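Excluded from the complex is one protein chain; the other protein chains are retained at their positions.
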Amino acid sequence: MLEAITDHYNYWLVIFLLMAGLFVTMTSGNLVKKIVGLNVFQTAVFLFYISVGKLEGGTAPILTGEPEQFSNPLPHVLILTAIVVGVATTALGLALVVRIRETYGSIEEARLQEADRQDELRAAAEQGR
Amino acid sequence: MRHHLVLRVVSKLLIPFMLLFALYVQFHGDFGPGGGFQAGVIFAAAFILYALVFGIDHAREVLPERVLRYLVPAGLALYTLTGFAGIVLGGKYLDYDVLGSTPTAGQHLGILLVEFGVGVTVSAVMVTVFFAYAGRTRDVDEEDW
Partner (left out) sequence: MAFLDHVAILQVAVPLLAAPLCVMLPGRHLPWALTLSVSWFTLICSVVLLSEVSAGGSIAYHLGNWPPPIGIEYRVDAINALVLLVVSGISAIALPYARTSVEHEIEPDKHGLFYTAYLLCLTGLLGVTITGDAFNIFVFLEISSLSTYVLVATGARLDRRALSAAYTYLVLGTVGATFFVLGVGLLYMVTGTLNLADLAERLPPLAESRVVQAAFAFVVAGMGLKLALFPLHAWLPNAYAYAPSLVTVFLAATATKVSVYVLLRFVYTVFGHEFAFIEPVLAWLVLPLAVIAMLAGSVVAIHQDNLKRMFAWSSIAQIGYMMLGLALANASGLTATVLHLFNHALMKGALFMALGGVMLRIGAVSLTSVRGLAREMPWTFAALVIGGLGLIGVPGTVGFVSKWYLILAAIEKGWWLLALLIAAASLLAVIYVWKLVEAAYLQPAPQDRERVRDMPPDMLIPLWVLALANIWFGVDAGLTTSVAGTVVHAFLGGGS
């Protein structure tokens, strides 16, 4: 049992980070904290890919002419792309938060929903007259 | 910016080497570890350090936003055009073999061009993102540091 945990510690770490990230994303009422949770969530997947590609005792995949064991470079390259996607998502998400703060005056989800509801009521009242 | 003498002196010393290192990572990417993503970020980090220490207005003088607006798409355009060059020269899209006189030379050239495109776009995007956020509030007062 203990071996199942220690031998695959990278997976346990990934599972923990996934859950933690998703939990923060779903439960936090603060828009910036949600983005942070999303980042942790994505990072868990990056770690998953990288740890899968790593070979114990393997070297960097640079061909020197001698036969040697090297780690699989492909997951790392894929994750480079995924990291860029993650950075873009974070930047865009934070940009939206800045705009939301400027128009709504708050970054708390509950306050936004309240403001949206007020908007709805006001619009209905205007059309109903 | 009269105080923070240490910061200013150290940054002035560091920034040229950061830029140089970024260029090394950029153009050594076809031989060893490196490439456009990493180089672009290092290059942008030098600018961001400059903006942090000397103020965002000075940084804008060095790299105005209207230039950045063209640099971001220019890198992407260079990447796609390299791809199209493969088609025009009789290969497939992004086929580097046909770019040079020999396939090896073509691969070198193709990787360099694509990575340069990536580097330009990444560094321009990084600086743009920094300017976009930092530019929305006034600089922090000297006393509040």
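Letters A and B name the chains as they come in the text, with residue numbers starting at 1 for each one.
The rule is short, and it goes like this: contacts are C-beta pairs under 8 Å (C-beta built on N, C-alpha and C of every residue); 3 or more make two chains touch, one makes a residue touch a chain.
All values reported here derive from a predicted model rather than from experimental measurement.
Considering A:5, A:19 or A:123, the position touching the chain not shown turns out to be A:123 (whole complex).
The missing chain lies against chain A, touching residues 18, 22, 25, 31, 34-35, 38, 41-42, 45, 48-49, 52, 75, 78, 81-82, 85, 88-89, 92-93, 96-97, 99-100, 103-104, 112, 116, 119, 123-124, 127-128.
Panel shows chain B; residues 69-70, 72-74, 76-77, 80-81, 83-84, 86-87, 91-97 of it touch the chain omitted from the view.
Quick note on the criterion: only the chains that are shown with their structure count from here on.
Touching chain B in their complex are the following residues of chain A: 60, 62, 80, 84, 91, 94-95, 98. The part of chain B that touches chain A in the complex is made up of residues 32-33, 37, 122, 129, 132-133, 136.
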